[in-house]
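For this view, one protein chain was removed and the others were kept in their places.
In this document, chain identifiers A and B correspond to the written order of the chains, with residue numbering beginning at 1 in each.
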Amino acid sequence: MSKSGTILYLDGVSVSFDGFRAINNLSLVLDRGEMRAIIGPNGAGKTTMMDIVTGKTKPDSGEVYFNGEIDLTRHDEADIAMMGIGRKFQKPTVFESHTVEDNLMLSLKGPRSIFPALFHRKTADEVRRIDDILGIIRLGDKRHMLGANLSHGQKQWLEIGMLLAQDPKLLLVDEPVAGMTDAETEETARLLKDIAKTHSVIVVEHDMHFVRELGVKVTCLHEGSVLSEGTLDFVSADDRVVEVYLGR
Amino acid sequence: MTFLRAIGLLLLLFATSGASAQSNETALRETIADLSSVKNFRETEEIVRSLGATGDPVVGRVLNALSDGNVSFRKSDNVVFIVSERAGRAKLFDPISGDEVGEATTTELTKVKVNNGLRRSIREVFATLTLGSPNPAVRQQAADTMFISPDPAAIEGLDAAIAKEDVASVKQRMVQARAAAVLASDLPEADKLAAIEVIGARGDRSALSLLVSYQGRSEGALREAAASAASGIESTIAVWNAAQNVWYGISLGSVLLLAAIGLAITFGVMGVINMAHGEMVMIGAYTTFVVQNIIRTSYPGLFDYSLAIALPLAFLVAGFVGLVMERGLIRFLYGRPLETLLATWGVSLVLQQLVRTMFGPTNREVGNPSWMSGSFQLGEMAITWNRLWIVVFSLAVFALLLYIFNRTAWGLQMRAVTANRRMAASMGIRTPWVDAFTFALGSGIAGIAGVALSQVDNVSPDLGQGYIIDSFMVVVFGGVGNLWGTLVGAMSLGILNKFLEPYAGAVLGKILVLVLIILFIQKRPRGLFALKGRAVEA
Partner (left out) sequence: MITRRFFANGADRRIFITIGLLLGVAVLVPILNIALPPDSAFHVPSYMVALVGKYLCFALLALALDLVWGYCGILSLGHGAFFALGGYAMGMYLMRQIGDRGVYGNPILPDFMVFLNWKELPWFWYGFDQFWFAVIMVMLVPGLLAFIFGWFAFRSRVTGVYLSIITQAMTYALLLAFFRNDMGFGGNNGLTDFKDILGFNVQANTTRSAIFAASAVALALGVFITWAIINSKYGKLLIAVRDAESRTRFIGWRPENVKLFAFTVSAVMAGIAGALYVPQVGIINPGEFAPANSIEVVIWTAVGGRGTIVGPIVGALLVNAGKSWFTGVLPEYWLFALGGLFIATTLFLPRGVIGMWDHWMATYRERKAAALPPSAGTPAATTPQQREWQASATGGAPEPQPAE
């Protein structure tokens, strides 16, 4: 496999915790501009894979390349985020004592050192960006509400908004529709498809309707490695996938 | 004359303890009385020898005095006394019992004259007296005394004693004493070389000092031989010193282990830092004090059992205080570890002041039972019994906790709660009770640590404060993954401290250890034995 043209390239990645292999010889390639859905039973290693890509967990072995050239295993979380990999956590985490607006402001792309932050003044451009994003994530009327007071679904969206504010090249989105109503789920799918027009995206989700809605290539993980890959129909027809995940 | 004095003292020691061969006291007195009628040194020497021939250690006193020129007889009635003169007056002592029997002016007395030849004879008599004692301990002691203050004149006596000796270890000491005497004599070089070898083989500190001082006054081959023997001893002593340091370290480590292990349990299971942990230790120590006080006033016979009585009491008292703390305060603060830290600090202030009000601010006397006092010698190390017992005790406590943790249902529950509280709760474990009793257990252990510490430290209201930071360091260093971390943490910190002390001094050593720990947790922020898992990153 060639790394050129890929946004994310994982080859032979393994990691174990106290002897338990959470990721086992995992190989996965994402092309630039591609959106990929990842499914798999609980404990399949989906979140752990994201931990590896974002530098939170160091793999025991294997190659992890970003943009075909950057070895991610040599960088830490902040570096990787600055390179343009954004991540939404499985459990939504926003800055609870900040307003929605400030949450976005802190995530906006820009220098990340202390002194500029100390003397920072909000520019008109930033205000516009924040307004845009607020529009996209439909939280315009909540801009002064504290993160802590948002509902679960609103927190999910705010987190996606924070991702957008970073303007990353690759978005890792872990279970974005958990705890959402059907209508909200559809909204989110539409939103992600929008985003995918200009970004590379990996979405982890258990909700099959949502995955179908996205209509993209699907990878099914099981026990830390790829079980099956292809269109949703292809994957869900795969006997092994049915066996371990979907059920008959 | 120190040598003679030492031997004399030794003799008296054993005389009173009733060595056999008790000769007829009147016969002795008659012989001594003859001293008033001697005409020359030869006659005096005869009397000395016949006194020696009695083999009765009691003659040591008068011989000693004679050699010092302190034996006189009263002109009026020719009675012989040991005298102590001062400004023309003399106190009179009975030559056998040593009791003071009266006073006289010096003019009323005539001194029994001695010269150097006579003194030598007295020494020889002395040596044979002790070396010939039927008690092997006396003989060995005599040989050791002679080793420390060697006297060439004793060689003959030693030779005779060696020939007669049948206890191997005593014989060896005599040979060594002889070698020391040979070094001090003007015997030929070959003899001295052999002697150096014998002394070198003895290999203890007194042999070293003997060789070093001999090295200073000899030359040539002898000097070299002494030097090499001395350096040989030095290296064995260095090993012993290291062993001694390790021992001190283990002893400090076991104290730390006792103080820290309860802290590690509560911190590990509940994530609670109990700043009042030191005060639990203090409460245990004061419980011991109270127990001993009651025993002293009411049942003095039980004093040796005071610690055994104090142990369960201290556990209960401190455990109860802990239980009250957990139910009354800490359970409202779970999930807010920093605030728990502050609240428990408040409790520690209150407890300290309470004890200060009740028992006063000064140190309280807690006695060592007889089996905890004294020390014994192991090779070149001195080991005190109280330290040894504390090491044994702390390891026993550790083993017991290990058992509770790994082999009992309660331990299983504690481990389950440590690993995953929610899951444990949903499996039907009553987590509040596990918390409460874990906290009580941790406090109770601190209480019994207090009983042990009362044996080696001052019992005062600040007792706990002195240990709290060190205990924290043990927990931070060892990690809270399991109890072994605490053991390893405590022992390594104890030993490290004691090894740094000789080079850096106690205070600087301690500072260095603190700095090292601060650096260490850069590398391993969760200590040596860390818990792993997602909870860690939350």
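Here, a contact is a pair of C-beta atoms (placed from the backbone, for glycine too) under 8 Å apart; a residue touches a chain by one contact, two chains touch by 3 or more.
Since the model is a prediction, treat every value here as computed from it, not as a measurement.
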Neighbouring displayed chains - absent chain, whole complex: A, B
Per the touch definition above, residue among B:Val350, B:Leu378, B:Val392 or B:Met427 touching the missing chain: B:Val350
Which residue of B:Gly102, B:Pro337, B:Gly374 or B:Pro502 touches the chain not shown here: B:Pro337
Contact with the hidden chain (one of B:Val79, B:Ile404, B:Ile429 or B:Leu514): B:Leu514
Residues in chain A touching the chain absent from view: 54, 56, 76-78, 81-82, 86-87, 89, 93-99, 102, 105-107, 112-114, 117-120, 142, 144-149, 162, 166
Sites on chain B contacted by the missing partner chain, in the whole complex: 267-273, 329, 331-343, 345-350, 352-354, 356-357, 417-419, 421, 431, 435, 465, 469, 472-473, 476, 480, 507-508, 510-511, 514-515, 517-519, 521-523, 525-526, 531, 535-538
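The rule is simple: only the chains that are shown with their structure count from here on.
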Chain A and chain B, separation of their C-alpha mean positions in angstrom: 67
